[in-house]
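Here's the structure, in structure tokens; my notes come after.
Chains shown are a subset, placed as in the full complex.
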Amino acid sequence: MTSFNAGRLALEMRRVTKHFGATCALDDVDFSLRKGEIQALLGENGAGKSTLVKIISGALKSDRGEMTLDGRPYHPSDPLAGRQSGVSMIYQELNLAPHLTVEENIMLGREVHAGGFLKRREVRKKIRDTLEFLHHPEIGCDVPVRQLSLGARQIVEISRAIMDKARILVMDEPTSSLTKEDTERLFQVIRKLKTEGVSIIYISHFLEEVQDVAETYTVLRDGRNVGTGSMAETTLEEIIQLMIGKKITDLFPRVDHERGEAILSVKDLKGVQMSEPVSFDLHRGEILGLAGLIGSGRTETLRAIFGLDAAEGGLVDVGGVKVLKGRPWLMIENSLGLLSEDRQGEGLALSRSLADNITLSRFSPYKKFGFLSVKKRTQAAAQWINALKIKAQGPYQTVASLSGGNQQKAALARLLHQDADVLLLDEPTRGIDVMSKSQIYEWMSRLAAAGKGILFVSSYFPELLGVCDRIAVFFRGQIVDVRAAGDWRDESLMAASTTGKA
Amino acid sequence: MKRKTKLQAFINLLAPFLGLILVIAIFSSMPDVQSRFLRIANLKSVATQSVIVALGALGMTLVIIGGGIDLSAASNIALSSVITAYAINAGLPPLLGILLGVLTGGLIGFMNGVLITELRLVPFIITLGMMGIARGLAKWIANNQKIDAPLSWVNDLMAKSPRPSWLLLAPGVWLMIVFAVAMAVLLRYTVFGRHVFAIGSNEATARLCGVRTKRAKVIIYALSGLFCGLSGVMEFSRLTVGDPTVAVGLELDIIAAVVIGGGSLIGGEGSILGSMIGVFIMAFLRNGCTMMGWPNYIQEIIIGVIIVAAVSLDQIRHRRAA
Amino acid sequence: GGKDQAAAAGEAKVFTIAVIPKGMTHEFWKAIHAGAAQAAKELGVNIIWKGPQKEDDRAQQITVVEDVISRGVAGVVLAPLDDRALVRPVQEAMREKIPVVIIDSGLQGKDYLSFVATDNYQGGVLAAKRMGDLLQGQGRIFMIRYQEGSASTAERERGFLETVTKEFPGLKLLVKDQYAGSTTETAYQLAENLLGRFPDVEGIFCPNESSTFGTLRALQESQLAGKVKFVGFDSSPKLVQALRDGHLHGLILQNPVKMGYLGVSYMVQYLRGQKIPERVDTGVYLATKENMDTPEIRALLSPDLSILD
């Protein structure tokens, strides 16, 4: 209790309420943050975390309620006002201008200038130092951000936030595309900032991570603050119970599945940027994990298999059908399905409804004489919304207005609805809460049991270890080792992905 | 929940009509033209005047929902009308002339689609280029003149008082109605229609979900071209000559109609009903302003204001609905 | 200066003469082209026929004049879109020793050799007189204007308007400030809408071919053709047919073939050192159903364009 109450209040929110149309995202929430405190903000998907921090940063305005910053009333009219008051934020959905370079993105809105003219030389060194500090010197200052992989983009975003000498730093799932190593690095930074008196709000669905870095926590459920306390005095189980209102027994539920014949075999596939060709087989009833660091080539491999990006050469054999130069529609006809790691940019048609998105890759059940039955389609969509517990008003709601995790679930629902034999999953649990994650693992297990093959890319080793049958490790665009999941440990996975040596 | 969406659906349905109702109400209450404005004869002529823009707007709606734009529409209309006139003038049977006109339109649209997908260029540029090319071709074929084709039944398609008088409206108006319904069904109740929305909303997603985006886009532009071709035939029918200079700048009217009707130039949004309402808003505005005898510049200003107002209304409605 | 130089070059050199119309797609300009081509053929010179890219765009006509100056031609025959805006390019041509003959519409100043044109005002007067005769000085009429900023048609409109007010006070102008716009379709719609408002109109005047034809179509569609007295301007095959059918009761005609012919031949005569007149009126004529088959009027109604093929 002592440490929990110590220190001056940095930020206080009282009875903050926020509605989006009929949805109540925040309902009379109280929240406080002390100077130099690292506080975790936890909750299920759609609990209102992002909404709360967006109100703090000025990106959203609350309907009702008061906020004080350092004891003074604080009502930012826009993000600029928030920043000027010393609040800096990493948004859940990456917040970068694709045409601008890394440097330009990092300095956006805080350009150093003399009389309106840019002074570039001074900031450059600082940016280099920061990137180096985060152990990513390979990210060039002059590279347009659209050429970076998702993980690298997240690093850029983090660099921006920590360069912005803020008093309050808000991080909304900063590590969703990061590897363990990068996460560790980030925690070092966070701890250093704490010693400098910066208060930090940290949102994440990786609860062990949270336990590691945060001192206190606040849990939101259905837009209400259901508990606040000191991290050291609680257990994970208690937090999970607060989040979902019940106990969770098994994080990695497993349905027994048998490995069958090969259903996808990849031979000498070489993506444009990969250093070496890749070969592997995926069998029916198997979950094959792909581990690796940022930019190690896992995404590129999946995309090349699916025909989204051109490959320099190689062969993809799906259930006996050889596809050399894949086109995505051909792959779907051959019962392959892919979940993109970039749900906003590629995975979802944001301006369309849930029903449209979920059924987009398979219309056949609703077709009669070439015409679609709108009713049947809506019903089917509603079933998936229930099955995956997507928090939404109904099948007609546009995907853009869902919370980050629920969007991810919608993308997953689409793939499940497609009913493919081979599933290529690229970071499928990005931004998904613990409870739903375990549900997704169960789905995967069940699909494998039904004789499907699953390729599972993840940067989160525990889930790979908990779910997969075999795990392959990528290093600089090639597979360095494949072993049964039981033969890997957290440390050995880490070693293989960082050094490339098994 | 269910009722809410029904109510909202009703509002969504009514709201675009509001602009139209407003325009009609304004002119019907003007003492000068009151008695004349809502007469059947006037409504008939507004309907007939709308056919050309409406047919163009049917295709343009598809294109705009798919996230594209077709600046060549008006030139295409002119080219098709010239081709029809040329063919009929050369002694071909009128039906063949019509077919050639429509196919010419389709061909130009098809080329738009192929160039856009193969060169991977923004539609704005390809269709801007095609705008010049089609107009140039039209003038070339017509030898910089009007083509005086002999009168035939083709010219009755747009007759305000149709030949079998039980038709009530010009055959062209019926064609417009039939095609509008067909397109609305296509967009809403077919896989292709859903694909068009998906492509417009996020092309990468559509590709990922197995939509053959290239093929779909070629079909979209070709269809749009066919409608322009048909519109060109109607233009010829109306004018009785093939005039290569006709419809200059009409592409902006067509686009405006679609956008007034709720089409989003970012793609993924729009409806046939909305576009048709957009067409009629503009047609009634022109008709009413002329009847009032207002100078053309006032008319130009008013139409500009209405375009902005109609779209703002729509925007506000959307924002409230969200 | 240019005269001596050109004369020195003598018959040995084939002159290239630029003929610059206001637009290229109206029948009227076709006829001018035919006249110019006829003269070129007879006199053994080349012509470049080139109008502004967009019909009736002043700025682009200036560009065309500048470009033909750059190219270097022996002379320019120009139908200026504006009596003021084209003055400077014409001066520039003179400075480059390229003589200019003006046709169709006037140009301020005196930097040209000769002016060959119709008296447009007179055309309007003729139309008004015909209208007065047709309606016996009593009736409700429209005057539909062509397009904003077009000088020659504005002259015709002025001629018509002034004559009506002065000589036919019994004619009531229901509409006099509506512009048909540049294409047939826009004219058609305007006329249709006007007829919807004033179905009891008794006479209509249009000041050029496209507005006449558009209005004609609207009349035909409303079953009013023949009932409403209709006087138009300029000719095209459809208008000739309408005259024959009694849908048109008068067409004011110019003599564009002559205009083109004289424009080029004066230029050549000047280049060959001969003297040429400063002002030539090519005349306005009234075509009616009665006189349309006289050889003189027939030649004006359906000019021989075969030379262009």
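Brief remarks follow.
Lettered A, B and C in written order, each chain numbered from 1.
Simple rule for what comes next: contacts are C-beta pairs under 8 Å (C-beta built on N, C-alpha and C of every residue); 3 or more make two chains touch, one makes a residue touch a chain.
This is a predicted model, so every value here is computed, not measured.
What you see is one copy per chain type; the file as a whole holds them as A x1, B x2, C x1.
In this text, only the chains that are shown with their structure count from here on.
Inter-chain centre distance (chain A to chain B, centres taken as mean C-alpha positions): 44 Å.
Averaged C-alpha coordinates put the centre of chain A at 72 Å from the centre of chain C.
Looking at chain B, no residue sits in touch with two or more other chains. For chain C, residues touching at least two other chains: there are none.
Touching chain C in their complex are the following residues of chain B: 33, 36, 39, 41-42, 45, 49, 52, 139, 144-146, 148, 159-161, 235, 238-241, 243-248, 286-287, 290-291, 293, 295-297. Taken in their complex, chain B has these residues touching chain A: 1, 4-5, 185, 188-191, 194, 197-198, 201-202, 204-212, 266, 268-269, 321-322. Across the interface of their complex, chain B is touched by residues 24-25, 27, 29-30, 55, 148, 175, 177-179, 181-185, 188-190, 192-194, 196-197, 213, 217, 221-223, 236-238 of chain C.
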